[in-house]
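Complex shown without one protein chain; remaining protein chains in place.
What follows is subunit A.
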Amino acid sequence: MTDFLLIVVVAIVVFLLLKNLFFSKVSTVDVVKEIDTAGKTKEEYDEPTVIQDYTPKMLSNYNGFDLEKIFMAVNGKVYDVSSGRRFYGPSGPYSNFAGHDASRGLAKNSFELEVIPTWDQPIDDLSDLTENEWSTLRNWENMFKGKYPVVGNLVSEADYSKVRIRHM
């Protein structure tokens, strides 16, 4: 009885092996995109950010609280620092910088609110910074350039309106 059982099992295995080896068709990979319940593909979720100009008011929305993404400006450039959410996100140690122009704060190595202009203030021209403070700011800027993607420039409301009119 056991020998009969063995013969059956071996026959099945040999059959499967031969079928696989001699009669299998070319294996294909389906390229249909996976769509989730919301009707979006993974690529649509990972849609890259369009590079554009930001006014201080627009920038203020990207604080990780009002909008999920976290942007901050350093020396005229706007960086997407969302990947550093634990530093710049709500309740992070540098959350004051999120959605703001952080240039003066970085130059003075200060995270206090006094060195961070609010959205309704004009853009800080940093003209009163000392040489040492400029050097510090440039070091920070290099760090940001290497670590975070630039998503645009920080411009005043007036400049932003001018550009929009030109494009219309």
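One rule holds for everything that comes next: a residue touches a chain if its C-beta (ideal position, glycine included) is under 8 Å from a C-beta of that chain, and two chains touch if they have at least 3 such contacts; residues count from 1.
Simple rule for what comes next: contacts and distances are computed from a predicted model.
Comparing "DEBR0S2_03400g1_1", "Probable ATPase GET3", "Ribosome biogenesis protein YTM1" or "PCI domain-containing protein 2 homolog" against the UniProt entry of the hidden chain yields the protein name "DEBR0S2_03400g1_1".
Checked against the hidden chain, the listed residues A:Asp3, A:Glu114 or A:Asp128 yield one contact partner: A:Asp3.
Residues of subunit A that touch the chain left out of the display are 2-3, 5-6, 9-10, 13, 21-22, 24-32, 46, 48-52, 80, 149-151.
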